[in-house]
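Supplied in structure tokens, the structure appears directly below.
Every protein chain of the complex appears in place save one, which is left out.
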Amino acid sequence: MTDLSTKVIDGDQRSIARLITLVENNAADAVETMKKIHPHTGNAQVIGITGVMGSGKSTLIFEIALAYRAEGKKVGIIAIDPTSPFSGGALLGDRIRMTELSTDDGVFIRSMGTRGMMGGLTSALYDVVEILDAAGMQIILIETVGVGQDEVDIVKIADTTLVVLVPGLGDSVQTIKAGLMEIADIFVVNKADKPGVEQTIAELESMLDLVRSLDRRIPIVATSAKNKKGIKLLSSKITEHQEYLKKSNTFETRRRQRYEAELVEIIRKRLMDFIFDEKKLKTTVDCCIDQISKKELDPYSAADQILGKILK
Amino acid sequence: MDKKETLKQIHQKHLEWEQQRYSKIIQETPERKQKFKNLSEMEIKNIYTPEDIKDLQYLKDIGFPGDFPFLRGVHPNLYRGRLWTMRQFAGFGSAEETNKRYHYLLGHGETGLSVAFDYPTLYGYDTDHPLARGEFGKCGVAISSLVDMELLFHGIPLDKITTSMTINGPAAIIWAMYIANAENQGISKTKIGGTIQNDILKEYIAQKSYIFPPEPSMRLIVDTFEYGFKHVPKWNTISISGYHIREAGSTAVQELAFTLGDGIEYVKAAMARGLLIDDFAPRLSFFFNAHNDFFEEIAKYRAARRIWAKEMKALGAKKQRSLWMRFHTQTAGCSLTAQQPEMNIVRVTMQALAAVLGGTQSLHTNSMDEALALPSEKAVRIALRTQQIIAEESGVTSTVDPLGGSYYVEWLTDKMEEEAYKYFDKVQRLGGVIPAIEKGFFQREIADSAYRYQKETDENQRIIVGVNRYTLDEKPSIPILKMAEKGEERQIHRLQKLRKDRDASKVQRHLQHLRKAASGDENLMPYILDCIHSYATLGETCDVLREVFGEYTEQAIY
Partner (left out) sequence: MKKIRVLVAKPGLDGHDRGAKIVARALRDAGMEVVYTGLHQTAQQIVNTAIQEDVDVVGLSLLSGAHMTLFIDVAMLLKEKQMDEVLIVGGGIIPEEDVPALRKAGIAMVFGPGTPVEEIVSYIKKNVKQ
């Protein structure tokens, strides 16, 4: 019986999907398999695509994936949608725009809910990227939610981050969150067939003029995904960015940052699982919270107590 | 009598009545519901009085039938002159089977034909296309070429009967087949009458049988307006529809607002091409739903007439006919239950009555078994008889707009108009109908209304007889329509024979001309007609347009 890690490395779609489910559910069984596949990772180029709702991200990703497929590359797509904080459920509908790719053997698409992880970005995402990487995907496209903290988090995991805007969505460039503007490696102005394109590009350019000088001017690419325009140019800019990273040694630094973030996330998860485990420290935690509510204890001392039990 | 004085007296007496008599009653026996709402979430009061319509002026706001703003109707004598057209939507299996059903219906007194096409046809695919797998003839008749059209209308005098065809994406092509068939029978284009639904905007919003993206689709539609006005003058080249929007789950107000909004969009598109409004506007027609809340539906139709007249006048229409909102109605399919299906006869009767009291020009009544399958002969006969009984036995046709002047109905008509205009403003702020579609505005409104309706039903806030109250454990035992087994096979053979027998080079030539014209901005109808006359199939013709125009995919809106 071939074990799961071997099947994943072979690229068996069923096994890839299974392993993703295991890491999403935080299953202990996944750990051994993840250890085994790690040596096979590090080859994929990870591209994060983020931006405001209605900017046509899904269609854009579909077109980018097609372009890479035309080059013979294997593509993994992770489409993230928000998990409802009330019900814990999620409506994952990004695949609608990618129907044709469902039957392409060289493409693996997975929809994920944010599952309410603090800070937004689903903690299993690091694992999923590693899984798709090990399974042979040369390009991994990650589409994020478009609201909240998530987009800024995407920098930790992606080699290249695309920020997608649309002309005339009512927001001028100035009103878009500062954080969002800073994480872009490439700006994409999608739906460029609509009026207001030149103005949006001009606003972006003048904003870039004011930004702290980098050794690289962030490119702005106009696309019209539904008309298949601008995709080739975008792909070339992504490749340029990749080369820039390698040449300027930023690539290694970024990868290092990613592994650091991943490690921190794994440790954090384990720590939280331990602390909130019924059989471990949960009773102590609940007790502390009761005391804090009754003003018998302050949160800092409570933390001392709890951490004291671990960091002996 | 001093009117103001009377109103003050009424108001006084009303307060008295409310405080002394009404409140007493409801204290003893609380009312059946906390709030009585209609299907557009409007709260309905216990009573309506002259106070509720105190600002209404008869001549200015209500008027006479046949006079602006046409609130009471577009014809001065409506059903006293001529009854509405009884037009039952029908179609299944192959053209031969449906032709039989048409003769049956005509034999039993229906006065107009209405064609339902199967899914492959609706999407512009021939019966032997891979995506047509399993779909042949299931929800309508399969028409893949002019040959099928000939069989469909065999023995039916196209110069004496009008035909409505529910077709949207490939409407221009199916219309071309109808025209070609008539011409082959020796009947001039100028003599044939009917309607093609041809309303693509509501496809993106609700019915989803689109093929091409919005821009080229609008181009095709304006092409049909132009061609119709010049060459097929008795034809209604569009049926601007709210029926499907309602079926997808919208409220009555949304149905009203979104439909008329679409209508204005078509008018603007035609005017942008340079067509004169008074040339094409008289041939615009509408299609509404007749749902459960009796008075709400009647108010809806009346409000629609008044809004359309006002808006068309504002756009510069001068001819009276350009201001008329003429409509076909179908009773609500989504209100039919699979449980105790005979009850649907009662539902349909009430809904049909509402449509008649609203002044509909033509009417389709659903059959009782349609929550289970396509209608059997007996079921469709009962549906037809329903209309005939209303027409002959109920007396409601003796006078025009019998509910005019009702405090409730006039108040509700005004309210619906008011709410509709709120939606017009919203859509305007979003940049217009097509930008709003792209932003998912209509789709979201509809999905929300649909979800709310479901919740209210599941929570028993809304009672549906037989489903969540007065239920019965027995399974329905009514005969279900069975279609001819060999129909699909026969159709495929017919297609294969057609492709062999026709002049292939002629077909290719005409398709090539169409391809070229589609990339330009000529009117495509003559090119399409040439293709059809040379027996190009539906699929082949649509494929050429798919090549040039591309295909549309929707976004995910829940």
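Note that the chains take the letters A and B in the order they are written out, and that residue 1 is the start of every chain.
Simple rule for what comes next: a contact is a pair of C-beta atoms (placed from the backbone, for glycine too) under 8 Å apart; a residue touches a chain by one contact, two chains touch by 3 or more.
Since the model is a prediction, treat every value here as computed from it, not as a measurement.
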{"item": "Candidates B:115, B:192 or B:248 - the one touching the absent chain", "value": "B:248"}
{"item": "Selected from A:31, A:90, A:292 or A:306 as touching the chain missing from the view", "value": "A:90"}
{"item": "Identified contact with the non-displayed chain, of B:38, B:127, B:162 or B:207", "value": "B:207"}
{"item": "Absent chain, residues of chain B that touch it", "value": "119-120, 122-123, 125, 131-135, 138-139, 207-209, 247-249, 334, 336-339, 371-374, 447, 450-451, 454, 457-458, 464, 467-468, 475-476, 480, 553-554, 556, 558"}
{"item": "Where the missing chain touches chain A, by residue", "value": "13-14, 16-18, 20-21, 24-26, 83-84, 87-93, 95-96, 99, 102-103, 108-111, 113, 115"}
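The rule is short, and it goes like this: only the chains that are shown with their structure count from here on.
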{"item": "Between chain A and chain B, centroid-to-centroid distance (C-alpha), Å", "value": "46"}
{"item": "Chain B residues within the chain A interface of the complex", "value": "213, 439, 553-556, 558"}
{"item": "Residues of chain A defined as touching chain B within the complex", "value": "54, 58, 91, 93-94, 96-97, 99, 226"}
